[in-house]
Each structure stands twice: as structure tokens, then as C-alpha cells.
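Submitted below is the structure of interest, expressed as C-alpha cells.
Complex shown without one protein chain; remaining protein chains in place.
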Amino acid sequence: MVLNVQLFLDTMAYASVLGLLSMSLTLTYIVSRVPNFAHATFAAIGSYMVLIVVWLLGIYKTGPSWGVYYASLPLSFIVVGAVALLQYLIVLRPLAKKGISIDGLMIATLGIDIILVGLLNISADFLEDIFQQSPDKDLRKLVTYPRSGYLSSYEPTIMGVTASSILGPLLLVVSTVGFYLFLTKTKFGTAMRAAIENPQLAETLGINVNLVYSVSWFIAGGLAGMAGVIMVMTTKLNPTMGWLLIVSVFAGSIVGGLGSLFWGAVGGLLVGFLEQFGVYYTQIILGALTGETVSLGNYRQVFSLGAIVVMLLVAPQGLASLNWGKILSRLGLRR
Amino acid sequence: MAPILEVKGVDAGYGKLQILFNVSMEVESKDIFVIVGPNGSGKSTLLKTIFGLTRIYKGSIRFNGEEITGKPPHDIAKTGIAYLPQTDNVFAQLTVAENLKMAAYTLPSDLAEERISEVLERFPLLKARLKDKAMTLSGGQRQILAMAMSLIRKPKLMLFDEPTAALAPKLAAEILDEIIKLRDELGITIILVEQNAKKALQMGDKALLLVGGRVMYRGGAKELLEHPELGALYLGLKK
Partner (left out) sequence: MPIELDIGTLAQSLAYFIAAYTIVTLSLNLEAGFTGIPNFGKHLFVAAGAFVVASLGNRLSAYIVSVLYKDEILKLIQEDPLLSKRITEADIGSLWSMYADPLGNRDLDRIMDKFFAQHPELGILLFILILILAVAIGGLLGLLISYPALRLRGEYLAILLLAAAEMVVMAIGYYWKPLVGGTTGLFLPRYLAVFGQKVILGVTVLLILAAVAMYLYAQRIANSPAGRMMRAVRDDELAAASLGKDIAKVRRDVIIISSAMAALAGALIAVHTGSVVSTHYQRFSWTFIPWAMMIVGGVANNSGVVVGVAIIMVLQKFVDIVKPMLAPVVPFDPVWLYQIGLGLVIILMLYMRPQGIIPEKPSRTVNFEEIFEDVLEDKVEDEQAKKMIREGRATP
């Protein structure tokens, strides 16, 4: 089968997650000029919010429910937004003010990642304890979830399609369009662009640059947290689930050029599709060659790494830097 | 009459790196005050120091009798001082209209609109370019935009850092004329750092010569222009 509908739907969820993550990572990079290696773990925190919602709202008893989304999307937006804000205010801003080199700032973000993963591990230990000692038989079944839970069994479907396949793209489109409107149509959004381009000038005009940057970090964290909610529907919950995912997220941002939110979203989407379909077709080809069933899902990041290498060596400024008018006319799509 | 700006014995610099040494100056209201000196002598640093963008180790700066030493730039902006940096004085990625809007950021919206249309009357060439990104403007137009942006807050004192750098001579002269008009028509006090010492000293009232972060001359602008040694020694002026 050349086109596979279910694969396409799964990919929609996964690729929009990457789109959201690459876009929000790009936002933090534009603001602070440091690649945030903790960004994928932001998403992991969002994923844990789903488990907490499943537990506290009793969804583990009732089965699939929209409550999963109603509650965890806003919750993760706020919680992870706050985490990102703290990272900026407590760690990155003071260090940058002290004139610490970019290497120092990057290692600081690795340090934050370690701290966050440590906190997730502690939470996982806690949750395991709570679930295990619960008198509630259904809750006891959740005991393995904090370290390897498949939460997709609690998400509702719309006409047979899992909600994440629809909510993911929806969230991506809404946040991209929303960002666009916010940045171009509102005074604060314009101030945000101004402060990012030239903080010193913005400061002299009375724009509170620190507030603008703080808001950016909060929104970026919030988006990453919401991405985590969708993400956990496509993968297994684990405290270190961000460690490999970061490869795909950076791939998306680099494909987009690390300079524009829109292209960050596009880059993430493309990388998601590249991974999923790359794996799918490679499996088919290898399967035909060897006569055995080949399963390569675990190696999807090979395609991301390839995208990073090719992009950095061929067009280091990303897709955003290409002359699209020229390309389209070359392809005969535009005169 | 008391001077509008008074700098007294200021030592300042970047981090631990001291650039200015015991600098003092007094600027009278509605004067054009010219700062000249060789490259790297600290002229820009002096302007930045007045505007609160450097570290001040010693001394004091008073504006309109009010102590502004050590205040953050956005507070100093509120007291009525505008600063036009040497480079990057507009937002290149924003449109002209957005640049003006940002310049009026702290004003209530009806007042902001009023002020924006005022400066557009003053600089009609900007009116035609409102929707264009600032990076598409020519160097001279950018200086005009930067000037318009500072005027929106109706400053009493404007600090210009080499507004004519990298401009063709004719354009440079136009910009300097605009600056004189700001003083004559709006009564704004001007502090001007200029590469072209001769032109600047001709149009200036008072002047300060800075060498290696230290004041070498302070007094009338014409006198410096006619000084037997200083001009030739530091400013490349013919005797």
C-alpha cells in the first residue's frame, strides 16, 4: 500500500507536535540567542500533566473522555509556561547579564534539563507509590504508568479518528495564526518584535524589554507543554522521553532556520512527515529486499539527524532563507 | 540661568573597563553643544553615560536640576531626554508606521496618534513610506525616521551620535539643517557628536574636546575652531 490513511492520521498528530515544539523553541532562541536543550523535556512535563488529570479527574475509571484535553491543555500551558519563565528569569537572564559565553548558557540549559528530568523522576516515584498503595483497584492498575504508560487509551475519538490527530493540527494552526495576528496587529506584539530586534533601542523608547522577553518564554513554554499533551497520545510516558525527541525538535527548528516562528512550525511539520514516511517506506523497501518484516520505528530520528546535517551544510539559514519565488518559477508553478 | 544639563566629575565605562575620566560639562538651554574628538576617545560613551547606558563609578549628572545619575534609560527618557544612537537607531524589520508607534509606546493612544501626525507633517517624506519596512529606507531617510521617533515624546534635550556618518555630503548638510531647525523652531537643546568637526563647530554654540576619555577643551565652539593647536592636533583641521 502506497498511501496509508491511519499512518497519515498518526503522522498528523506527531508532526503537529514537532511543529509546535520547533516553533516555540525558535521563539526562545530568537529571544535569548541560546538553543534550549531542555525544550523537549518541557513537553515531557506537559505529558505528565495528562497522567495527573487522568488520575485526579477519575478518568482512569470512566475511560476515554474529553476531560483529558479540557483539563490538561490549560493545565500544562500554565505549569510548563511557568517552568520556562523561571528558567529565563532565574537562570538564563542573570547568566547572560553576567556576560557568560554561549557555551556556558548552553550547558546551563543542559543543567536545567537534568534538574527537570530529576524532578519528573521524583514525581514518577511519588505517583507510583500513591497508585500502588491506593485501596482503589482501578488506580492500582496505573502503577506502571509513571514510567511507561500509554495514555492514548484515555483519549476520545471523533468518527473513529483519534482526537489527537485532529486536535494536534488544529492547535498548530490556531497558534501559528494567533501568533501572526498577535505579532502584527497588537501593540504589545509589535513591541515584542521591536524588543527582539533591538533591545537597547526598545528600552530607550520605554518598552519593558524584560517583560516582553518573560512573556515570550512563558508562551513558548506553554506551547511546548500543550504539545506534550498531544505527544503523549502517540508515545510512551517516561521521564526521559524528551532526550531523543530533542533531536527531532532541533531538526525542525534548523530546517526552519531558527529565525522565524512560521518557518519553525513548517520545519517541525516537515520533519515529522519526513520521519514517519521515511521509516514507513524504508521498511517497505527493506522488507521487500530481505523478505522479512522490518520494524524501524525506533530509528526515526535518523531522518532528523540527516535533515540537520543536510540543512546545516547546504542552507544553514534554513528554508526561510530560500528564494521561494525563484524556486516556484523554476518548477513552473509560477510565472 | 542654570544650565539644563550638568555633568560633574564623571568616571564611567563598561563593566570594569573605565573609558571616561573626570568628565565635566554644562549645557545651556537651547544651545547646540558639540562634542568632538578622535576615534575611540569616548564620545559615544559620554552620550550613553548621560542616557544611563553605561556604568558610572563616580560623579553626578543633573538634568533640569534633577539628579539622573544611575537611573535606567527608560526613566531618563521620561524626564525629557532623547538619545539617537550612532547605529541601529530604528527597527529595521518594522514598518515606518510601526516604528513611530513604538516611539509613542508609553503615550495614551489618542495622544500617540496626534503626535505621530504632527511629526509626519514635519517630515512629509515619511508619510509616503508608512507601510514600508525601515530597512528599505535610505541612510538619510533612516536618520529622519530616527529623529521623528525621538520628537514624538517632545524631548527638551536631544543627544545625536554622528547623525551624518556614512551619508553623502549633501544629505549630511540637510540632516544638520534639520537639527538646527529643531533648536530654532522647537527650542530643543542639542548635544551633537560629529565626525565632521568643522561643520559641527561652525553650527555649534559651545564645544567639548574629548581625548582618551579626558576633557581637553571646554568652551565656545568657534574658539575651538580657531584654536591655534588643538584643532590641528586632534581634529585634522587645517590651521
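Which chain is which? They are A and B, in the order written, and residues in each are numbered from 1.
By definition in this document, a contact is a pair of C-beta atoms (placed from the backbone, for glycine too) under 8 Å apart; a residue touches a chain by one contact, two chains touch by 3 or more.
Everything numeric in this text was worked out from a predicted model, so none of it was measured.
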Chains still shown that are in contact with the chain withheld from the display: A
Task: Kindly state which of the options A:L110, A:I158 or A:L211 is in contact with the chain not pictured.
output: A:L110
Query: Of the residues listed, A:L7, A:L119, A:L286 or A:A315, which one is in contact with the missing chain?
result: A:L119
Message: Among A:S24, A:T176, A:Q276 or A:Q301, exactly one should touch the missing chain; which is it?
response: A:Q301
Message: Across the whole complex, list the residues on chain A that are touched by the chain not included here.
response: 34-35, 37, 91, 94-95, 98, 100, 102-104, 106-108, 110-115, 117-119, 121-122, 125-126, 129, 243-244, 246-247, 250-251, 254, 298-302, 304-305, 308-309, 312-313, 316
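Here, only the chains that are shown with their structure count from here on.
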Chain A-chain B separation of Cα centroids, rounded to whole Å: 46
- prompt: If you look only at chain A, which of its residues touch chain B in the complex?
  reply: 99, 187, 190-191, 193-194, 197-198, 200-208
Message: Can you tell me which positions in chain B touch chain A when the two form their complex?
response: 15, 51, 53, 72-74, 77-78, 83, 85, 88-94, 98, 101-103, 105-106, 149
